[in-house]
Structures are given as structure tokens and as C-alpha cells.
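Complex shown without one protein chain; remaining protein chains in place.
Let's turn to chain A:
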Amino acid sequence: MSLSLNKNPMPEQEPKVRAKNFSEVSLGYTEELAKAEAARCLQCKTAPCRKGCPVQVDIPAFIKEVKEGNMDVAIAKIKEVNSLPAVCGRVCPQEEQCEKYCVLAKRGEAVGIGRLERYVADTARNKGEHITAIDYAPDAQKVAVIGSGPAGLAVAGDLAKKGYKVTIFEALHLPGGVLMYGIPEFRLPKDEVVQVEINNLRKLGVEIVVNAVIGSTFTVDELMEEEGFDAVFIGTGAGLPYFMGVPGENLNGVYSANEFLTRCNLMKAYRFPECGTPIHVGKKVAVVGGGNVAMDGARTALRLGAERSYIVYRRSEAELPARLEEIHHAKEEGIDFQFLTAPTAVIGNKDGWVTGLQCVRMELGEPDASGRRRPIEIPNSEFILEVDTVIIAIGQGPNPLVQSTTKGLETNKKGNIAAHEETGVTSKPGVFAGGDIVTGAATVILAMGAGKKAAAAIDSYLQEKKAK
């Protein structure tokens, strides 16, 4: 049997059909497809794929078990290091991580590692996983984790398995962070996938306290001095939306992507009026930005009934920061890309509603500090894109609440927490940080990787503390 150079395609909903519903776009491998894909793996001894994985899943080992049909062993292998495989298999940019280093990628397409991870996790979940609760030692040390996004969940999972009593504090009413409010249902199902994986952590023994805003309900100092926590991990993410600072941004119909996506994903506004949170989507929607959040916004708008959904991006297609797969899906669904276009004002009517987005055309100049070619305005190229909804997806910064209420916690000039890259150690003893609150907005798996490194550092810190 000769080895296929191409990945086994994953069944998907038809673009025309899925653009009108919130069900998951990708349907996942069947058992046959998963085994066939697993058979493509060459089982390299050096396993270069592993070095691309921020949490170093033993990829060849789990794939071998898939090939042989031992799904229980496969899930156990993955879960040794990754508590949220159904999530990671779906949302990791594998093309830049594990799959980038796959030897098959030199001649053809890499092994579909993400798809296989997803298959294994989904199979285990559908069978109903049995989780054994941790038997805590009477003198188990306590760790507080602030924020229940990918970084916090990774820290919690790792430390719980090491026997620490972990309590996660979450400001919203449901845990998951960006997995719940940011990434849409059609990429990452909430009740079926995210909450199930988080509930597995609960079964393990992790306590999750929702509706707790750290900096207000408790401060970090109170957690350590009054509530008896031996260490604290801060994983509060990059949740503060940036606006463009152009005229008309407060008109009705202008959303930050965070608000638009939170209404839709966390509050289930797509099920309004059955669910009480409303959302406004006009006939024509412009989403400003070119990252994954922008793609999510534009594709969500289509599903909420928009007739036209534009991506307005100031650079060209080559510079789009979004994942290739997301751009591809967006194009299939009919998203209209306006490249080399920068908004200069939001135009409104006398009742205060958006009627258009005033833009200028751009051309690319010399590369800037980020290495990407800098967009330069073309004189006299102004035009108005007729839209009635504008979603701003130009990035997020750190929410200052925890930093500003914690004594002795240093931040950098962007307001991110200053923490050691490999350990998450901050300027405050016993306090660790990781994920977007340290790096600025990045990816789910990088946040999880940071969480794993911090968990290891917290473990050594606590062992030392106990020995004293």
C-alpha cells in the first residue's frame, strides 16, 4: 500500500447550509477515516511533531493506539499532558505547531494530528469517560487560579493531578473564558464539548467558583493572607477590547467583537427570544480586522441573517493573521473580503444608527517593526461602504483590575503582567501568571502551554515552601 500524500479529508457541513446554522462546521472523522489517517503516521523515533506541540503530547504513541483501535489507551496517552484535547484538536493552529514539523509535510500533507486528537477525545466523551476523583492528603496545599480560560484550566488540571487543592475563580457565570464567550459554537460546541471537558476537571476535584471578580470580590492579597491559598496563578487573559478611535464609534449598531461574540456565544443570543439576550444584526455587516476574531465575527453575522458580511482589512490577503483554515471556511461561506481598506469614520443617521463605514484604500510600503509591510493611505481614495452594523475586531488588551489591586505585582508598559516566560514567576512571591495576560492576545494552546510551565514552577515552589 502506497502512502497517500494527502490528509484524509474531514467531513464538513455544506457551506451554503452551514452559513445559516450554528452547528459545528466540521463533523469529525469516522472510525475508518481516523484509522486510515493514523496509518499515515510513520512513527518516527525522533517524533519531530512533538517539539511543535506547546504541551508536548506524545503524538506518535497516541496515533499508534488509534491505528490499532485502542481508543482508551489513546485518550489516556493524550490526557497525561493535555486536559482539553477535544478543544485543542479543534482550535489549535496545527499548521504552525505539531503538523508543521511532521516529516510528511516535506513531500505532501502532514498527518492530521489535530483531527485525530479530536477524534480520540470525542470518542472518549461519547462513551462517557470515567474520571477518578483525587484522594487529597489532609495537608494538601491550596492553589487559587484566577480566570478559567485555557491557561487557568491547564494549570488547574496539572496541579490537581499532583494532589494540590485547586480553586478556580471566574468572573463570568460560566467557566471557559474565550472558549465560551469568544470562539463560536460552530467551531467549538459549548455544552457538548467545552463544558464537558471542564466538568471532567470538576470530577477530578477542581473547585470552580463563578461570579467571582478578583480585584473586587477578593483581592489577590486576600486570597493569600485570609483565604489560605499557598500560591496564586493569574490567567485573566486579554479581554479588554480596543476601539478604533474614529468618529461615530458610539453609534447604534457598532459593536466590539468581544460584545458581539459574547452576546452570541455565552448568552446564546442566536436563540433569542427563547434566550433573553438580544443581538442586532443588520442586512450588511462590516467586520474590521483580519485575525481569527474577525473571521468569527463575520461568519457569526452571516449565521444571524446578514445578507452581506464584509471583512475590512488594511493590509493584503498575504498578511491576514487568521488561521488559513478559518479564512478558507469564511471564503466558502461567502464572506466578502475588502483588503487594503482602512476605516476613517462610522457614518450614522439622525436617530443614531449606523448607515455606513467611511474607508480609504491603502497600499503596502516598507516592512514595519512587526516584519509586515506597512499600509499607507492612497490619497483621495475615500469611499463609503454601505453597512448597518460594524464589528470592531482590531485586538484586545489586558484588563487592569487584578494588576491594579495587587500590591507589588509588576506590569510592563502595555499593562501586561511581567512574568518569566518559562516559569510564570512574577515580581510577587507565590504569584504566577501566564497566557494572554502576560503575552498579549495569542492562541489557546500557547496559553495552555504557559499554564503547564507555570504549573510545574508552582509545584516546585510549593514543595520548597512545604520543606521549610
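Keep this in mind: contacts are C-beta pairs under 8 Å (C-beta built on N, C-alpha and C of every residue); 3 or more make two chains touch, one makes a residue touch a chain; residues count from 1.
The rule is short, and it goes like this: contacts and distances are computed from a predicted model.
For the chain of the complex excluded from view, the name given in UniProt is "Oxidoreductase FAD/NAD(P)-binding domain protein" [choices: "Oxidoreductase FAD/NAD(P)-binding domain protein", "Cytochrome d ubiquinol oxidase subunit I", "Flavocytochrome c" or "Energy-coupling factor transporter transmembrane protein EcfT"].
Considering the full assembly, A:210 is the residue among A:5, A:210, A:324 or A:376 that touches the omitted chain. From the options A:6, A:250 or A:427, the residue with contact to the unseen chain in the full assembly is A:250. Here the missing chain is touched by one residue of A:309, A:399 or A:426, and it is A:399. Touch with the chain that is not drawn comes from one residue among A:11, A:69, A:305 or A:352, which is A:352.
Screening A:103, A:140, A:204 or A:240 for touch with the missing chain picks out A:240.
Within the complete assembly, A:262 is the residue of A:262, A:292, A:426 or A:439 that touches the hidden chain. Although one chain is not shown, part of chain A still touches it, namely residues 171-173, 181, 210-213, 216-218, 239-241, 243, 249-253, 255-256, 258-259, 262-263, 267-268, 272-278, 280, 351-352, 399, 401.
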